[in-house]
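I'd like to ask you about the structure that follows.
Shown here: the complex without one of its protein chains, the others still in place.
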Amino acid sequence: MNELTRLSAAEVAGKIADGDVSALEVAQAHLDRIAAVDAQVHAFLHVDTDGALDVAKSVDAKRSAGDQLGPLAGVPLAMKDVVVTRGLPTTAGSRILEGWRPPYDATITRRAKDAGLVMLGKTNMDEFAMGSSTENSAYGPTHNPWDLARIPGGSSGGSSAAVAAFEAPLGIGTDTGGSIRQPAAVTGIVGFKPTYGAVSRYGLIAFSSSLDQAGPFGRTVLDAALLYDVLHGHDPADSTSIPVVRFDTAAAAREGGAADLRGVRVGVVRELGGEGYQPGVLSSFESAVTTLKGLGAEVVEVSCPHFDYALAAYYLIAPSECSSNLARFDAVRYGLRVGDDGTNSLEDVMSLTREAGFGAEVKRRIMIGTYALSSGYYDAYYGQAQKVRTLIVRDFEAAFEQADVLVSPTSPFVAFGIGERVDDPMAMYVNDLCTLPASLAGTPAISVPSGLSDGLPVGLQIMAPTLADDRCFRVGAAFEAAVPALVPPELP
Amino acid sequence: MRRASVDSALVGGATEPSGRIGRADVAHLARLARLAVTDEELDLFAGQLDVILSAVARVGEVAVADIPPTTHAVPLLNVLRSDKVVPSLPRDAVLAGAPSVENHKFRVPRILSADE
Partner (left out) sequence: MTAAYDGVLSRYEPVIGLETHVELGTASKMFCGCSTTFGAEPNTQTCPVCLGLPGALPVANEMAIESTIRIGLALHCDIAPWCRFARKNYFYPDMPKNFQTSQYDEPLCTEGYLDVAVRGETIRVGIERVHLEEDTGKNTHVGTSGRIHGAEYSLVDYNRAGIPLVEIVTKPVPGTGDLAPEVAKAYVTELRDILRTLGVSDVRMEQGSLRCDVNTSLNRPGEAWGTRTETKNVNSLRSVERAVRSEILRQASLLDAGERIVQETRHFSETSGDTRPGRSKEEATDYRYFPEPDLAPIAPDRAWVEQLHMRQPELPADRRVRMRDALGVSAADMVQLTNAGVVDLVGETVRLGAPIGEARNWWLGYLAQQANERGVEASELGIEASHVARLIALVADGSLSVALARQVVDGVLETGSDVDTVVAERGLKRVSDSGALETAADEAIAANPDIAAKVRGGKLPAVGALVGAVMKATRGQADAAAVKDILLQRLGR
């Protein structure tokens, strides 16, 4: 393996800025790595070799011309395929969008391009971001670099696997109920879900509009922070984008690197642990709490009683919104069309196309959402779930009066075997148990590697109040500095 | 099965079927959602949706009198744009992804529904 692929994004950027290495060499090294290992990992759905090399060359040209470069100029990036990229295939892991080349860029695609990031390609995912294993991709599963027989988490499993397998130093994922944090945890990397509204959703193929947020993956907290600083900020094209938000999370991560948490109150959430969690996950979490204490943090236990209902509320709200968001895939303007044989009506063609184009999990969620929004059921299901959501927000507010950050395991489980849970939707849904509350409340949360259980990575989730995104990075970096880095075994 | 018991502990209640959803309900939902589900899927989904809906019905256990719903975690108001025309997409780009095009319009099979 070319050592360039082992470097952190911050190190790569530094070398390019100093002229020690060209962006072109860096891009080529990563493309070579993809060529070498991606047949096994299957992190990418589409590799844009020409596009990546072109961008790398232009970064080098700008540098030669003495132009001011951003802090991540020339650093390779793995982009989740749910993010719209002009002229490049964008499928959201679904058969129904096979071959679609969008005529526009997502706001975060444009931000990444403007920052000089070198997009290597589009990464695999659970279809329309629905899942926790990347097995729901229409294009086959992605494999965890720690154990190729296991899942890389989901739905952003392609990006997490790409970063863990040194195919890219940085990745972009989206998180609706845990789809950045859980894959980060089970592949041993860092993943961050921002405050809802901090990153533009314009150009993210919507799953659940009130929950979806894009965020960064990196192998270090600082790398994730550097990418987050590129991604976040107000976007007038997204009505839910928060005006005038600017964090300096890279500064927060560097500050955290001093590994001093004196004066920081850390709340352990009583409801996120205990029965049903894997013992190795719980013991890793316990030692993480001990580590935080060792860094000077004051640890308190907090109770958030309504977190017990987060899973039920989430699996009503997200499917309801998705049933509406996915109605646009109708075989008229783009994407797949099935059954147009001259005799079928449009209604038949729509139904045949959606039947053929969507996978089982997507169909299940569309039908659950259709049910939950139906008149007569709305109040008992969707309406009730939105009220429970309010109580979860209030639980957070009360907890944040006692603590500056809250911590929990990121997922109750380590990476499980591919195929193990595909036939049991509920067994899949509980992967999100710890990540759902922050999604419902719109609060920021980061997953940082906390150790291994039976040789597989475990993640620590650090949650902060709304708009205290930088706090996640500061505490996360301090914790990271105090635990050994996780390095996956060499791929065969 | 160990895993099943672990999972039911996690969701805090039974994940047993309740009889909420049957084949006919799935057929109705599929029609509303424009999904031409197969006969086998009717059975599969009826069982699965029933388990899922039984689990999510737990939201009903929470007392929510006087609790307002949260539709957005970070509430904003009056997010508006001024009435300015910006260039549309080139028509070639608009039609490029379409399954069928005629006279610069999207061509679709004959329509059955009521609205005209």
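Details
We just call them A and B in the order they show up, numbering each chain from 1.
In this text, a contact is a pair of C-beta atoms (placed from the backbone, for glycine too) under 8 Å apart; a residue touches a chain by one contact, two chains touch by 3 or more.
Computed from a prediction, not measured in an experiment: that's the story for all the values here.
Checked against the hidden chain, the listed residues A:M350, A:I368, A:L436 or A:L486 yield one contact partner: A:M350. Contact with the chain not shown here comes from a single listed residue; of A:G99, A:P236 or A:G417, that residue is A:P236.
Of A:Q28, A:S210, A:T390 or A:S408, it is A:S210 that touches the chain left out of the display. Seen across the whole complex, the unshown chain contacts chain B at 31-32, 34, 71-72, 75-89, 91, 94-95, 102-111, 113-116. In the full complex, chain A touches the omitted chain through residues 83-84, 90, 92, 97, 100, 102-104, 106, 201-206, 208-210, 236-240, 320-321, 323-324, 327-330, 332-334, 346-347, 350, 370, 373-375, 378, 382.
Everything below uses one rule, namely that only the chains that are shown with their structure count from here on.
Note on chain placement: the centre of chain A and the centre of chain B lie 22 Å apart, centres being C-alpha means.
By the touch criterion stated above, chain A contacts chain B in their complex at residues 100-101, 103-104, 195-197, 210, 236, 239-240, 242-243, 275-276, 306, 308-309, 311-313, 315-316, 323, 327, 330-337, 340, 342, 344-352, 354-355, 358, 360, 363-364, 366-368, 370-372, 374, 380-381, 383-391, 393, 412, 421, 424-427, 429-430, 433, 440-443, 466-467.
Residues 3-4, 6-7, 9-12, 15, 21, 25-26, 29-38, 41, 44-45, 48-49, 51-53, 55-62, 64, 67-74, 76, 79, 81, 89, 93-94, 96-100, 106, 108-113 of chain B touch chain A in their complex.
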